[in-house]
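Missing here is one protein chain; the remaining ones are kept as they sit in the complex.
By letter and in written order, the chains are A, B and C; residue numbering begins at 1 in each of them.
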Amino acid sequence: MNLIGEHITYKPDDQFHLNDVSFNFKKGNLYTILGRTLSGKTTFLKTIAGLLNPDSGNLSFEKKDFSKIPVWERNVAMVYQQFINYPHLNVYENIIFPLKQRKLSKDKIKTDVEEALKTVGLIGFENRKIQELSGGQQQRVALARSLAKKAKILLLDEPLVNLDYKLREQLREEFKKIFSEGMSQETILIYSTTDPQEVMELNGEVIVLDEGKVLQKGPAKEIFENPLNLKVAEISNDPPMNILKGLKNSDNLNFENISIKSPKHFKNLENQNYNFGIRASEIKLDDNGEEFEIELAEISGSETLLHLKKGNSKLIALIEEVMNFKIHQKVKVIFNSNKFYAFNQSGELVSSPYGINNG
Amino acid sequence: MKTIKTCVTALISALLVFSNVAYADKWSDQFPHIKATGDIPGECSYESMSKKDYSGKTLKINTHAVPVMGEPTALHAEQFAKLTGAKVDVTHTPAGDLYAKAMVPFQAGQAPYDIVFGFSNFINDWRRYLAPVPKKYTDMKQMKDVTPSHIGIASWDGVMYQFPVDGDRHYLKYRKDVIDNPEYQKKYKADTGKELKVPTTWKEYGEMAAYFNDWDWDGDGEKEYGSAEVMKKDDLMYAAFYSRSAAYSKNPKTPGGFFFDLETMTPLINNPGFVEALTDWVAATKYVPPGGINFGLGDEIGSFGGGQTLFSFSWDDAFVAAMQPDSPINNKVGAAQLPGSTKVWNRNTNSWDEGFNQAPFFVWGWAVGVAKKSKEQEMAFDYLCFFANEANHQADIGIGRFGVNPFRDADFQADVWTQIGWDKDIAQSYVDTLAEMEKSKNRVFPLRVPGTFEFNAALATAAAKALAGQLSPQAALDEAAKQWNDILNRVGKDNVRKAYSVGVAMEDNKL
Amino acid sequence: MEKLYTFLKYTFITLWTVFIVAPFLWAVSTSFKDFQSVNSKVTYIPWLDFEPTLEGWRVLVKSPARGGVDIVEPYFNSIFVTCTASLVSIVLGTLAAYALSRFTFKAGFIRNNDITFFFISQRIMPPIVLSIPFFIFLSTIGLLDSLLGLVVVYIVLLMPIAVWIMVDFFNRVPKELDETALIDGCNPYQAFYKVVLPNSIPGLIVAGMFCIIFGWIDFFFAFILTFTEVQLLPVKVVALNSSITPWWSLSASALISVAPLIIVAFVVERYLSKGNLSGALK
Partner (left out) sequence: MNFKHKFVFLFPGLFVLIGILIFPIIFTIRLSLSGWNSYTPEMNFIGITNYIRLFTDDPRFWESFFRLSFLSVSTVILQYIIGFALALMVWKEIKFKRFFRVIFLIPMMTTPVIMTVIWRTFFHESLGPVNDLLGHIGIGPILWLSDPVIAKFTVIIVEVWQWTPFMFLLLLAGLLSLPKEPFLAAAIDGASPFRKFVYVTFPLMAPISIGAIIIRLIEASKIMDTVFVLTSGGPGTATETSSFYIYIKGLREFQMGYAATLSFTYLVIMIISLTIIAKVLTKLMIKE
C-alpha cells in the first residue's frame, strides 16, 4: 500500500529535470524533499500529482500503475509556494471546491470544511474574498482546501518560502502540529523545501535532490549528521558548510596557512589531501584563534553571519549573538575540530564526527 | 387648395414647349415627380408600365452613390415597383468602385445584379458580360431622339450595350458676373492690355485665372481663386487632362487616332501637343485654391459651386450645382465650349499647324447595362426604358443633384432650363454650348480599349507627378508613353488596335 | 520639480484631449451645415456662423429614392455581424490561446510560438489579397451577400486578435491555478470553464473589445462581399460619397457610427478602473 517510484526520469528538451529517481513512500509518514531552487523538487511533486508524465520509469500507488490515472482521479492534494487559490471564489467556496468536484454529500462537505477551517484557524473568514487576505492567510486557505479534501497524498511545494520570516516561523510551528495531530494515518505527506532548518524541524524522511538526482535518502538526523558528499553537505546546511581544501598528516590538518590539531575521529584516515568540512556554527570567536579579516557581516534575527577571509581561504562563521563588526576588521576564530568532516577528493564523505556508517 | 395647385401646375405645364401635350393626370397625382408634365405617352410611359405584371420577381441594381444617379435610380425603382409589382433592390456604390463592384462577380461568373451602372468607357471590358439592347428598345421613339454621339458612346461596333440614360461632356464654366463686369473688363485691359472675355484658348484661360487669383473679387470678405480643376490622382483626373489636351493634339488634318497612331499603335501622349497641355496644367497649379492640386470632382463642384473660383471645366455637375436656387452664385455663371488653342500639333509633318483649333471631348458619362447572366432581362430593360421615359427624363434633368444631363435633341432647348429658374441668356448659352459640341466634326471620344484603366491610370500617375513637381511635363509623359508601350505588349497590340479603331472611326466621322 | 512635472502633465493631457476632441467637434458642427455653409467659407458655430439644418441627419434615415441612405437596417446588420463574429472568434480564439499558453505542441520544426505567429500572421495580409479569393470561396459555398458569409470572413479577421490577446493574458495567469483545479478533481475542460474562464473575464473584455472594434470598422470585406441583400453600416455610409462629398451627412454618420462603441469604451474603462483588467491574479 505504498507510493513507489522506480527509475523515474523526466527530461524535456534534453535537460534532466528528474534523473533516475526511485523511492518508496509509506502511508502515515512525512517525507521532505530538500534541494536548491531548480533542483527538481517541483517536478518531482508534479510527477506524483500527475501534472507531468515522466519519460521513463514506473510510478505505482496501492499497487496500481499511477501513470494510467489522470491527475483529476488521483486523489492527491497540493499546496504551492505561490498562494494558489481560486480568485473568483471566496474562502468557503475555495475550500469546498474539491469536495463539490467529488460530489460529496452536503453534510459531509460542511463538517469537513469546518474541520479544515478550524485546523488552519480561519473560522470567521468564510465569506472573505481571497484578495482581501494576507499572504499567510491565503496560504492557510490553500492548506485548508488540501486538508478538507482528505487526499491520500498531500504535496506541499515550499509552502512557506514566499512568506516573511515571522509568519514563516509561526506557520511552520502550526504545520508541525497539523502534521502530527491533524493528519490521518492514511496519508502520505510530501513536503519540499530549500530550507535545511525546516527539514530538521519537521523531522521526517528526507530525500536530497540535486539536478534531478537523488543524492541521499534517510531520516533528517542522518542527513544532518552524515551528509554523503559535499553537495549534500552544502544543500543540507544553511549557511552552507564551510569546505576547506587541506592536507592531513598524522597530527594536524593543514590548510593554506592554518594548522589545526587533527580530531580524534580522523585517526583512521590516511594522511593525504581532503576536503574538510565544518559548519558555520562550529566556528567561534576566540582570542587564541587564527586571525581572519571580515569581508561582510550580516545580522539575521538573533545571529550574526561573518564572512571571513584569510589568504585564499574563505569561511562563514555563525555567531549566536548580535554583534557589530566593521568590514576589514580583523577577528580571531577557533574551529571546533571535533566537528570536522572529511570528504575525499571526489567529494564523498570519509569521516564524520558522528561516526560514519555507510558501506 | 389641391385643385388650385393642380390647376396652376397644369397651366404652367401647358405653357411649356414640349411637343407632347403636357397635363396633370392620374399618374402625376400618384407620382409627384412628374407633376410638371404628367405622363407622356410612349412605349415605356407610366401608363404602359402599369400594364406589366412583374409581381413576385426581384430586380437587383447596382448604381452610383446618392444623389448623383443614385437618387433617380432609387426613385424610379420605387415607381417601377409600384407600377409593376416587382421588388427592386438598389445598392449604392461610390464612383471609383462601380467598375470593380460589377467586374468581380462578372469575372467569377456571377450575376448578383441585373442592372449595373458605370461609366460609358467601361463598355469594352463589360460588353462581354452585358446583354445587347434588344431591337424592340432601340427602335423606340424615345431612342430616336438620342443624339448620334450618345448612341455611338453606348454602342460597340454598331451593337448597343448600354441603355442611354444620361449624356456627358466636358465644357467650360465661368463666372458671368466677373467676365461680363465692365469694371473688371476695364481694369483687366488696363493691367494686362488684353480683353476680358470668355476665354477661347487655354492660354487666355490661364492668364485670366492667374489675374483673378488670390484676392477677393466678389466682395464677400473671402479670397477667391482662378480655377477649380480635378487634379487629384483618382479615376477622373486624366479626363481633365484629355480635355486640356484635345485642342493641342486633335488635328483634323491627321485622322487615325488621338491616343495612338492607329497604324503603328505608337502612343501619342508624349508628343508636343500633350506636353504643351501638361505644361499649361502645371502652370494651373498656381491659380487653383489652396489644396486645389488635391481636388477631386466633389471638391471642384464644391469650390466652383460655392463661388470660390472664376473658372472650372469638367462635367455638368458644377454648372447645375451653381445654378441651384440656393446657390450663392445662382444665375451668375456661364457655359462655353472648352477653350481651344492657336496651334495644333501635326504628327505627320512633325510640326505645329498654326491657327485656331478646338476639339470637344466627349468624356464618358453615366452608362448602364443589363447583365447577360441576368434571369430578368426583360424586366431589366423595361426598367431602364422606364427610367429614361420622357416624363421621367424631363423631370430628372431639371434636378441638379440627379446628375442626369441632356442627351436628346429635345433637351437642347433653352426653355427646358428657364422653366426651372435659369436666366434666359444663361440657359441659351448652355444649350448652345452643348448643341455645338454635338455638331462638331473635330471631336475626341474617350479611350475604350482592353486595359483602358491601365492606360488611364498610367497617364494619371505621370500627370500627377508632373503636377506635384516630381517630374517635368516631358519626362512625365515619356514615362507614361513607356508604360503605355508595356501595357500594349501585355495586352497585345492587335487587341488594342481592333478596339481602338471603333472609337477612331467615330472621331473621324465615319460612323 | 514636482510642480513642473504636474504642470507639464496636465498641459500634455489637455492638449491631447483637444487634439482628440477637435475633429469630433468639427463633425458635430458640420453635421448641421448644408452645401452653402460648407463651401462658401469656414464656419463653426450654428446660428452665429451659419443657419443650422438637420438635413445631414435626416439623410441617414431617408430612403435613397428621396436622396437619403437609410442606415437603420445596415446599422443592425453591422451590430449582428460584429457581435456574432466577435463571439465565435472569442470562443475559438480563447480555446486555442489556452492550448497555446498551457500545453506544448511539437510538429517538425513547429512549436507553440510558430502556431501563435501563424494565427497573428493572418492579419498581415492586406485585405485586397483576400478579397477575390474570399469572393470565390463564399460564392462556392453559397454565402455571398449574406450575413453568415460576412461572419465567416470576419472570424478570420478577428480570431487572430482574440488569440493574440488571450495568449498574452493566459501567459500571465499562473498555470498553477489550472493545475490546482486539476488536482482538485477537475478534468481539463472543467478546469478551463470552472476556474480559468471565470478568472479571465478582464482578458475576455479586452479581446472582445478589440474584436468588436476591428469588426465594426471594417469596410473592405463588407464592400466586396455583399450586393443587395445585406449591407453593413460603413458601406452604406460610404455610398453617400457622390460627386459632391456631403460633409454634413458624413459627419452625422461618423458620429452615429462611433456611438455604440463609446459604450464599449465605458465598459473597458470600468474594468480598468477596478484595477483588475489584467491584474486579477497578481
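Annotations
We take it that a residue touches a chain if its C-beta (ideal position, glycine included) is under 8 Å from a C-beta of that chain, and two chains touch if they have at least 3 such contacts.
Keep in mind the model is a prediction, meaning the values are calculated, not measured.
Interface note: of C:59, C:81 or C:96, the residue touching the hidden chain in the full complex is C:96. The chain not shown here is touched by just one of B:169, B:232, B:408 or B:497, and that residue is B:232. Where subunit C meets the chain that is not shown, the touching residues are 5, 9, 12-13, 16-17, 19-24, 26-27, 30, 38-39, 41-42, 44, 92-93, 95-96, 98-100, 102-105, 115, 117, 119-134, 136-137, 152-153, 155-156, 159-160, 163-164, 168, 172, 175, 178-179, 182, 187-189, 192, 206, 213, 216-217, 219-220, 233-234, 237-238, 241, 245, 247, 250-251, 253-254, 257-258, 261-262, 264-266, 268-269, 272-273, 275, 277-279, 282. Residues of subunit B that touch the chain left out of view are 96-97, 99-100, 103-104, 106-107, 124-125, 225, 232-235, 289-294, 296, 302-303, 306, 308, 450-451, 453-454, 457, 461, 464-465, 467-470, 486, 490-491, 495.
By definition in this document, only the chains that are shown with their structure count from here on.
When C-beta pairs in contact are tallied for every pair of chains, the largest tally goes to B-C.
Each chain gets a centre from its C-alpha atoms; the one nearest the centre of all protein C-alpha atoms is C. Distance between subunit A and subunit B, defined via averaged C-alpha coordinates, is recorded as 90 Å. Here the spacing of subunit B and subunit C, counted between their Cα centres, is 40 Å.
Each chain gets one centre point, the mean of its Cα atoms, and the points for subunit A and subunit C are 53 Å apart.
The set of subunit B residues that touch two or more partner chains is empty.
Every residue of subunit A that touches subunit C in the complex is listed here, in rising order: 12, 46, 49-51, 70-74, 76-78, 80, 82, 84-88, 97-98, 101-102, 142, 145, 149. If you check the complex, the residues on subunit C that touch subunit B are 34-36, 38-41, 59, 63-69, 131-132, 135-136, 139, 144-145, 223-224, 227-229, 231, 236, 238-245.
Across the interface of their complex, subunit A is touched by residues 104, 174, 176-177, 179-187, 190-191, 195, 198-199, 280-281 of subunit C.
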